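Only one protein chain is missing from this complex, and each of the others stays in its spot.
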Amino acid sequence: MTKVVLNFKTYAESTGMAALELSRICEEAAEQYDVEMVVVPQIADIRLIAENVSIPIYAQHVDGVGFGGYTGHITAASVKAAGASGTLINHSERRLKLAEIEAALSSCKAEGLATIVCTNNIATTKAAAALKPDFVAVEPPELIGSGIPVSKADPGVVTGSVEAVKRIEPEVGVLCGAGISRGEDLKAALELGSVGVLLASGIIKAKDQKKALEDLLSGIQR
Amino acid sequence: MTKVVLNFKTYAESTGMAALELSRICEEAAEQYDVEMVVVPQIADIRLIAENVSIPIYAQHVDGVGFGGYTGHITAASVKAAGASGTLINHSERRLKLAEIEAALSSCKAEGLATIVCTNNIATTKAAAALKPDFVAVEPPELIGSGIPVSKADPGVVTGSVEAVKRIEPEVGVLCGAGISRGEDLKAALELGSVGVLLASGIIKAKDQKKALEDLLSGIQR
Amino acid sequence: MTKVVLNFKTYAESTGMAALELSRICEEAAEQYDVEMVVVPQIADIRLIAENVSIPIYAQHVDGVGFGGYTGHITAASVKAAGASGTLINHSERRLKLAEIEAALSSCKAEGLATIVCTNNIATTKAAAALKPDFVAVEPPELIGSGIPVSKADPGVVTGSVEAVKRIEPEVGVLCGAGISRGEDLKAALELGSVGVLLASGIIKAKDQKKALEDLLSGIQR
Partner (left out) sequence: MTKVVLNFKTYAESTGMAALELSRICEEAAEQYDVEMVVVPQIADIRLIAENVSIPIYAQHVDGVGFGGYTGHITAASVKAAGASGTLINHSERRLKLAEIEAALSSCKAEGLATIVCTNNIATTKAAAALKPDFVAVEPPELIGSGIPVSKADPGVVTGSVEAVKRIEPEVGVLCGAGISRGEDLKAALELGSVGVLLASGIIKAKDQKKALEDLLSGIQR
């Protein structure tokens, strides 16, 4: 099933009660379309959403540390306890050291959390795939928040990532991010070989979040 | 009133439901002793505790960013929405750049969150005080988790910090951390001029957390 | 004597042999004007310049570590051995954690290196001054490389920094950076109470570096 992952970032329109409201919109939309809809709120908002909504919730970040003296870090155990079932790792706005990515993946596997490692080009996609996350989401940084979909601006980075991942770890799924907001962007992303998309501002900053999300999801042939 | 701040770090004994249990122990103890008891759980646990316990909850860390494209960061707005009324900043296990400390303090002031900036010696205490947080908590890193109280191992760092802060920003309170777990440690910390203590493993890893906390708080003359 | 500090950054126009050429221009200019001219090349270029030029050379960065297992770090001892007599610390393009700034200052003092801590506003200037470097250079990040001199765009940040430093550690000198390239900018900076300036692109990227530098230095009344 197509995976549609909505990263809430730290926008006002997706913090606290607004995060809950947006998650409800996502939940409704997920019922209408044949899609796995995932919401990715701030860490502090995970529990609020988990208590009220039943679609999967991913954390925006997990540190590669476990139980112990790690004040201020985000552990896999804590986000799972709050209700998350997966997490982004190494988002372009929260890049990690290579060894930290690997440690975070280990922690997540131990806790049973699904993992999406974000990358910026084909080379880093290959490196990330070699670490065997569940998904890699390739997002050229210059397109993030641009409104220009990667599937149009640089389709080669998607097809190249899909091919490279197939060669290195074929069971890793490729998601396509950066600049995606409309139904045709999603459709193009799937046609390029990705199994889903990673979204953010295109939906969250839309005047009508519900309408924007529905427009996007309409790109999937039922 | 003496401020007793318990940092939950990421210990198993203070994550998820265990964090709630420990917070209840702290709430009870706070009623028995003339003390402002503050719990500092992981970010993902703030809401669970806020929904069930009425003593102040501080975050372990806040990043110096606001609303926007800051995936994976901890914003003052999000921890406040979850129920926190303050935060640690620059803990020795989550050190920040100088400009980030200043930005985090600005965010927290805008949201009305109380702030405790952690420092490692007199020089950094002076620098932190110049930024006007509500509190500075001085913790020589080599004593953290050691069981050797700073008030005994290095009382000069406490008195020196108190004096330096008085000269630079007298309204900033000095807390005393590192190695504190018993009533006599707390008493000594107050006698050296601090207005409270920052604790962690001495209580959290104790066989009987409740008893350990009561032993500590008994150091305060009622 | 007015201190004029030229940060070479990593521009092509100030790397390797070009760094040596530019240093010679600075040396000649320093003889003509009543000014302490300091060049700040990349770490790898320090020795080349020290072997050929006799004006002071500062490093662009020093880490707060000493002898030991610190692969890839820049130690005070190594830049001194190469011929540097001082260093920038915490430049906006190489921000450090508060504890690292303090440790770097200690290393530099032990090696007899002069220190300039860079800051971004009055609050961080106060914090930096509390650590007692030789100089603080205040540079609002939004003006760096802008061509708009801080002395014109935001004179209050300079006078406010000068006043704040006078109150906290009066022996610390305030330098003024960001957007400075012409004689009138330098003159204005001195009139606002700074003891010198920190420059970069305005000189380095100038079509005629020598002419640009002379125009700048002409701002000093002989």
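By written order: A, B and C. Residues from 1 in each chain.
One rule holds in what follows: a contact is a pair of C-beta atoms (placed from the backbone, for glycine too) under 8 Å apart; a residue touches a chain by one contact, two chains touch by 3 or more.
Nothing here was measured: the structure is a model prediction, and the numbers come from that model.
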For the chain not depicted, the shown chains it touches: A, C
Full-complex contact with the absent chain, from C:23, C:60, C:194 or C:209: C:60
Among C:25, C:79 or C:176, the residue in touch with the chain that has been omitted: C:79
Absent-chain interface as seen on chain A, which is shown: 90, 92, 95-102, 105, 119-121, 123-124, 126-132, 168
Chain C, residues in touch with the chain not shown (by the definition above): 7, 9-12, 15-17, 42-48, 59-61, 65-75, 77-79, 81-82, 84, 88, 91-94, 144-145, 200-201
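In this text, only the chains that are shown with their structure count from here on.
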Chain-level touch network, classified as line, ring, star, complete or other: line
Equivalent-chain rotation between chain B and chain A, CA atoms, steps of 5 degrees: 180
Type of chain B:chain C copy interface by residue overlap (half), same or different: same
Chain whose average C-alpha position is farthest from chain C's own: A
Where chain A and chain C are represented by their mean Cα positions, the distance between them in whole Å: 42
Separation of chain A from chain B, taking each centre as the mean of its C-alpha atoms, in whole Å: 33
Approximate Å spacing (C-alpha centroids) for the pair chain B, chain C: 37
Sequence positions of chain A contacting 2 or more other chains: none
